[in-house]
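Inspection log for the structure reproduced underneath, given as structure tokens.
A single protein chain has been omitted; all remaining protein chains appear in their positions.
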Amino acid sequence: MAADHVNLPPAQHVKVLDGQGWVGLLESMGSEVTIVNAARVSLGRCREAMDDQDVKLLKYLLEHRHTSPFEHVVFTFSVHCPLFVRSQWQRHRTWSYNEISRRYTEVDLEFYVPPQVREQAASNRQASIEPLHVDQAAARQLIDAHNRAGVGVYTRLLEMGVCREQARGVLPQNLLTTFWATVDLHNLISFLALRDSADAQWEIRQYAVAIKALILPQFPSVAQALGW
Amino acid sequence: MAADHVNLPPAQHVKVLDGQGWVGLLESMGSEVTIVNAARVSLGRCREAMDDQDVKLLKYLLEHRHTSPFEHVVFTFSVHCPLFVRSQWQRHRTWSYNEISRRYTEVDLEFYVPPQVREQAASNRQASIEPLHVDQAAARQLIDAHNRAGVGVYTRLLEMGVCREQARGVLPQNLLTTFWATVDLHNLISFLALRDSADAQWEIRQYAVAIKALILPQFPSVAQALGW
Amino acid sequence: MAADHVNLPPAQHVKVLDGQGWVGLLESMGSEVTIVNAARVSLGRCREAMDDQDVKLLKYLLEHRHTSPFEHVVFTFSVHCPLFVRSQWQRHRTWSYNEISRRYTEVDLEFYVPPQVREQAASNRQASIEPLHVDQAAARQLIDAHNRAGVGVYTRLLEMGVCREQARGVLPQNLLTTFWATVDLHNLISFLALRDSADAQWEIRQYAVAIKALILPQFPSVAQALGW
Partner (left out) sequence: MAADHVNLPPAQHVKVLDGQGWVGLLESMGSEVTIVNAARVSLGRCREAMDDQDVKLLKYLLEHRHTSPFEHVVFTFSVHCPLFVRSQWQRHRTWSYNEISRRYTEVDLEFYVPPQVREQAASNRQASIEPLHVDQAAARQLIDAHNRAGVGVYTRLLEMGVCREQARGVLPQNLLTTFWATVDLHNLISFLALRDSADAQWEIRQYAVAIKALILPQFPSVAQALGW
């Protein structure tokens, strides 16, 4: 169930980014039995529960990219994350999204400060590396101070009568946003393969890891087959 | 829940085409409260149950084509219909499908015979009209006999050793097929607007009418707003 | 350019299925330079022509499934194929389709007769095998005769006044249809991987092979990287 306020996590959620963000599971439809039954539609058969044969079938489907049976399992998540994570996420066009709009509300501004800043890697493929030489406290303080300065300018603009939709332009991409996101299991698996990987930015990767933790109990054979 | 055999309807279903076909509701996710809550994400709010304000909001969303909140409500149907209806249905590309395959099974062949044949209209926009002059019994008998003749040739080809995937080419488009179909409420509403209309072929229209009957009890305000 | 009549192939086409079907290239947009430039947008750069570095980049993109740059290259094909091939094809939901409608026209009925019938394989994964024991002439004659019988019944139903949209139900899935199909290169590559494979039915595989032949001259590095 959804919480009273969209910036509060639902009952079933995982905290990420040192507790600054979270991802929650609002609703889901279907199970591993749904997947094998959908696959067996092609043969004109279906069944009530999973046995060892079904687990084998599930693994066969995953290995051979028979993806359509996974589209009858659907999830709705709520996500609380920085804007730059949101932009990476919403490049995935097979999800359905509804997001808090800063055209319509100016309340509850929160901003991300990295729990640990990372160092620039020489190669773009590995965009960042573990920090050896960065002064953590100084960098975090600089980011935090600038986040706060943004709120100051934003508030000043609103007081001057400037509309929210223009004033928000001064708010940094560390601004936290909240959105609902619905996706089927096939497209979720593709998302997780891309976003829980060494190429992905550390911040979005934490959300991918959290989603795996949320759905793993109901999809143990899928998780095992994919090596989660 | 799904029936044991894919050609049998699930518990919750509506018969169509004089009992030759059916559409069943296998699973669903979300409710009218889901829709208004998804819409209110933009304002940073949500709630537990519907009141009169929410019904107004729902109607506002439908009238002004704010379609994204309807994408968090999802249905899985199973459909038993003639191939020519299936082809019209699967032109809708926002659904997920799994269908019985005549490459893999030759059992349970059934064929559609129109309960009433219709007359050709002069205009393509109105492709058929109520029959005045067609000999119903003769036309239905001709169709039925040819459906049966197709099975005869098909069986003969299988006996000769010809593979199912080629032999099926002789089976007529009156062949009944079964498929699972998952769709969100926004795209279902678009489907129903196109397929429960005077432009649609009578046969697929019966399925659209049946779907409305299946989901109407859980979506009374949507149904009322859309004039179902 | 399109031919005068939709059942005639356009200038640039490849015949398939012993000349009974064809696939033509009506239009295309973009080139291999488009792909590397789209990839380089992320770095803020682009260029006019391909060099060796670009060919390496192209291969890197394909190997690492960086698929988005391939979506700015688009093709429109026209396809003439049996209905059962059409149904397999149109399961691919990222294409745009316009197809001849047997609700609207009854002219130009043609039917597929397999140039060689294949034998049923024991396993569904390999649905058919090379024929050893099938009487080719007898099987082909049986199919051809039944295709013709379908036209006879169809014509008789039209003469009785039955509408085309119902009468077509007696026509077999060997009926040839024609459609336009537009797709981007990323989704075309996915289609070709699935349909030019040992799992695919021989008939649709011939179309996949023909499409490779049509686009290969303009996409030599893509073809080489994918082992076409």
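Note that the chains are named A, B and C in the order they appear, and that numbering of residues resets to 1 at the start of each chain.
We adopt the following convention: a residue touches a chain if its C-beta (ideal position, glycine included) is under 8 Å from a C-beta of that chain, and two chains touch if they have at least 3 such contacts.
These numbers were taken from a predicted model, which means no experiment stands behind them.
**Q** Have a look at A:12, A:87 or A:197 and name the one touching the chain we're not showing.
**A** A:87
**Q** Looking at A:18, A:63, A:108 or A:165, which residue reaches the missing chain?
**A** Going through A:18, A:63, A:108 or A:165 one by one, A:165 is the residue touching the chain not shown.
**Q** Among C:89, C:154 or C:179, single out the residue that touches the unshown chain.
**A** Residue touching the chain left out of view: C:179.
**Q** Residue by residue, what part of chain A touches the chain that was omitted?
**A** Within chain A, the residues touching the omitted chain are 82-84, 86-87, 90-91, 93-94, 97, 103-104, 112, 114, 117-121, 124, 127-129, 131, 133-135, 138-139, 142-143, 146-147, 149-150, 153, 156-158, 160-166, 168-175, 201, 203.
**Q** If the missing chain were put back, which residues of chain C would it touch?
**A** Residues of chain C in touch with the missing chain: 1-7, 27-30, 34, 37-48, 68-69, 71-72, 74, 76, 96-101, 104-105, 107-108, 178-180, 182, 184.
Keep this in mind: only the chains that are shown with their structure count from here on.
**Q** Hey, what angle do you get rotating chain B onto chain C on C-alpha, to the nearest 5 degrees?
**A** The rotation relating chain B to chain C comes to 180 degrees.
**Q** So chain A and chain B: same face meeting same face, with over half the numbers shared, or different?
**A** Chain A and chain B contact each other through largely matching residue numbers.
**Q** Hey, how far is the Cα centre of chain A from the one of chain C, in Å?
**A** Going by mean C-alpha positions, chain A sits 37 Å from chain C.
**Q** Could you please state the distance in Å, as a whole number, between where the Cα atoms of chain B are centred and where those of chain C are centred?
**A** One centre to the other, that is 26 Å.
**Q** Just give me the whole-number Å value for how far the CA centre of chain A lies from that of chain B.
**A** Going by mean C-alpha positions, chain A sits 34 Å from chain B.
**Q** Chain B: which residues touch two or more other chains?
**A** Residue numbers touching two or more other chains: 97, 104.
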